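A single protein chain has been removed from this complex, and every other one stays in its place.
What follows is subunit A.
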Amino acid sequence: MNSSPPGVHIIRKDAQITSELTRNLFHKNLAKVEPPHQLKFLHTTLSRSGLEEFFDDPKNWGEKTVKSGDAWNIKQLRGKSSEDLHKLWYVLLKEKNMLLTLEQESKRQQRPMPSPERLEKVQKSMKNIDLVVKERETALRLLQTGHEKPVPGEWRNDFLGRTYWYTYKEWPIPWYLNKKYKKRKFFYLPHVNHFIRLRLEKHLCVRARRQNLEKKRQKVLHMKFPHLAVKSQSQ
């Protein structure tokens, strides 16, 4: 009945041949997996398995550029149902895997990857889906519990005078028994005020510099290309 040669692990379960992942700590995990007797002469090719989804359409192999549409906009995604977003997420995930495979192969073959902007579009779309789902979750949470954030927290100051959002963590002991936590200072002493002022000045200077640069650039462009100037809406 069980005519398997010694050393080959074939697990039979209710006459159905399933290959389970054996996490046997005693044998080395180099079990030779042989196909069972009935299927030994059946050789399936790449087209039978789902591994072809790791690669593009065979017509596109070797092309210099592959046409692709724009990334999904947040406004477009907000109109879709949760089921649609779920399916779209997995479609985008498979597309991303395909593009990453292509990127690695092109590096290996030292060839340019055809249309690498597809990767950025897919990443942007996935980020937008994530944002939309987060928005829906916050809306539900607000209605059900009245809390906006999934994890409670509060604004705190650190010892350098900076204000930040501290999220509460789960601890097995209360804070007054936690030696390391008690060493952390969530307040600042009066001598730090001088440095807060300096930091604020620096931030304002940087912002003003950036805005001035932008204005100068716009002026230069306006002088160079007057015919492309945006006409004001005033009547």
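For this structure, a couple of remarks:
The rule we apply is simple: contacts are C-beta pairs under 8 Å (C-beta built on N, C-alpha and C of every residue); 3 or more make two chains touch, one makes a residue touch a chain; residues count from 1.
Heads up, the rule we're going with is that contacts and distances are computed from a predicted model.
Between the listed names "Actin-related protein 2/3 complex subunit 5", "Cytochrome c oxidase subunit", "Vacuolar protein sorting-associated protein 29" or "Large ribosomal subunit protein uL23m", the UniProt record for the complex's undisplayed chain reads "Large ribosomal subunit protein uL23m". Looking at subunit A, the residues touching the absent chain are 19, 21, 29-31, 33, 35, 39-40, 42-46, 48-51, 53-56, 58, 61-63, 90, 93-94, 97, 100-106, 108-109, 111.
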